[in-house]
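Structure incoming, see below.
The complex appears here without one of its protein chains, the remainder shown in place.
For reference, chains read A and B in written order, and residue numbers begin at 1 within each chain.
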Amino acid sequence: MSEEQIKSLEKQFEARIARDEKIEPKDWMPEKYRKTHIRQMSQHAHSEIVGMLPEGNWITRAPSLRRKVALLAKVQDEAGHGLYLYSATETLGISREEMYEQLHTGKAKYSSIFNYPTITWADMGAIGWLVDGAAIINQVPLCNTSYGPYARAMIRVCKEESFHQRQGYEIMIKLANGTPEQKEMAQDALNRWWWPSLMMLGPTDAESIHTEQSMKWKLKRKSNDDLRQQFIDQTVPQAELIGLTIPDPDLKWNEERKSYDFGAIDWDEFWQVVKGHGPMNKVRMKARVDAWENGKWVRDAAMAHAEKKQERKEKQAV
Amino acid sequence: MKNENLYNYILGIADNSLILGQRLGELTGHGPSLETDIACTNISLDLFGQVRSYFQYAAKIAGDERTEDDIAMLRKEREYKNVLLVEQPNTNFAYTLGRQFLFDVYHLAFLKELQKSADLTLSAIANKCIKEVSYHERFSSDWVKRLGDGTEESRAKMQEAINDLWTYTDELFHQTEADKTMVAEGIGVDVTKLKEAYYKNVSDLLLESTLEVPESKYFQKGGKQGIHTEHLGYLLSDLQYMQRTYPNMEW
């Protein structure tokens, strides 16, 4: 194809997206569109499955049977969501194994928040309430993104995730209304998860690359800073309602903006974690790599068995 | 307690599901593939659902303040009545699936009988569980076949797991005192009658999976009397951690 032809195709392509038409797997698409989508969608999938680990850490220790089944179901949903997203990404011509390879070698990123440790039961509450809360803000607009398989996967994800945040907030309510010790546990979790949750919404607009192109392709509908403000504005009253204090002395309602002003985020910490030096980066990655490598003989056996079965079937047919 | 035999009988049934569910829960997030991970978590969820039905009923029978969680998490090690089989660790996927298979075949046969119980609550619970467990049995049988008749490596691993777990199978058919009373009252299941069909079904599937049926006649027992393997203590310290560390609180 000549450069001119490509330019014209690209123009038509952008026009389709501007008209809110969806792009489907076999449609022509600019290479950059394909690559950007593979990167963002696989990163999203990786976040789901790495995200299983900090919560999975408490499944065996959940304090009641009711909490245990809710947590099991939630972590299982995350596996499901990873699966939907990997499948959607595979329509762009990359295999799940290749994506795992990128994750395991550190080439692909996942959400930095999962590199923090879950050290008390209240962390299950804080993750559901804050981390899922922030994730929902990010994800809901993606139900309308331009790439069909991604949008469809996100519709399913958002529908299923609606119980996740409630599950977390309910844990927090119970703790906040419990004994002083329980309330302290809840406050401590909020103190530790608040800032990482704000960071999770991405670097400030000034430092964020890709944003403009992503907006055009509806991979992003709002800037990181707008999302962060939305998250803060919706979360602060929820904290107040259950008597917990947001750990930010500069947090103040701004009547003029009808929004909360908030304190400075420690971006050095953010970049440290993103670059692989958070408290749990190595542990999380080891858990993923171990699961994959220890599972190899199982996956191979299943394939070998399937082939034998097929051969037998063919012999019978002859 | 007025109906202590029934209470103990229910705990004996439910503890198997509790401990096995807990074991499977350890694996969530660490399975050999996402699909398998989701499937094993589903089995765990089914088992915990069953546990809750049984313990809620047991709590009602006890008729005091105790709750399903007290029963699940606040007993001492010797008071758990599960069979030794279900507390065995997830050494590798062959052990996990082998344990599941050896239990599922028993569990399904047991529930089919429990459906006929004169105790209407137990028969209703059995009626619901049987659908779940039929699926478990299908799932674990399929996997034993895959691993048995898969690669050389997987056959060796599956055979090793079956050989090691075999010693815990006989206990499934031991009758406790509570069992005997409950059988006499038409409430309980006579597990001794399930034994022959069990070994036949298990053996058939092992042979179909190109595996050998272990010949060892040396069996371990004690779980039903609360005398467990060393593995259970660690499992319980996780299971009970919150309730022990923060007593008398609501979660």
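By our rule, a residue touches a chain if its C-beta (ideal position, glycine included) is under 8 Å from a C-beta of that chain, and two chains touch if they have at least 3 such contacts.
Here, contacts and distances are computed from a predicted model.
Between the listed names "Phenylacetic acid degradation protein", "1,2-phenylacetyl-CoA epoxidase subunit B", "Phosphate transport system permease protein" or "MaoC/PaaZ C-terminal domain-containing protein", the UniProt record for the complex's undisplayed chain reads "1,2-phenylacetyl-CoA epoxidase subunit B". From the options B:Asn16, B:Asn42, B:Gln100 or B:Ser117, the residue with contact to the chain not on display is B:Asn42. In the complete assembly, the contact with the undisplayed chain comes from B:Asp142, out of B:Glu113, B:Asp142, B:Asp190 or B:Asp238. When the missing chain is restored to the complex, the residue among A:Ala135, A:Leu201 or A:Ala304 that touches it is A:Ala304. Considering the full assembly, A:Gly80 is the residue among A:Gly80, A:Gly168, A:Gly202 or A:Gly278 that touches the omitted chain. Touch with the hidden chain on the side of chain A covers residues 24, 26-28, 76-77, 80, 83-84, 87, 90, 95-97, 152-153, 156, 160, 299-300, 302-307, 309-310.
Although one chain is not displayed, its contacts with chain B can still be listed: residues 33-36, 38-39, 42, 138-139, 142, 146, 151-153.
Heads up, the rule we're going with is that only the chains that are shown with their structure count from here on.
By the touch rule above, chain B contacts chain A in their complex via residues 22, 25-26, 28-38, 41-42, 44-45, 48-49, 51-52, 55, 68-69, 72-73, 92-93, 145-147, 149-151, 153-154, 157, 235, 238-239, 241-243, 246, 249-251. Listing the residues of chain A that touch chain B in their complex gives 49, 52-53, 56, 59-69, 72-73, 75-76, 79-80, 82-83, 86, 121, 171, 174-175, 178-179, 181-182, 287, 290-291, 294-302, 304-306, 308.
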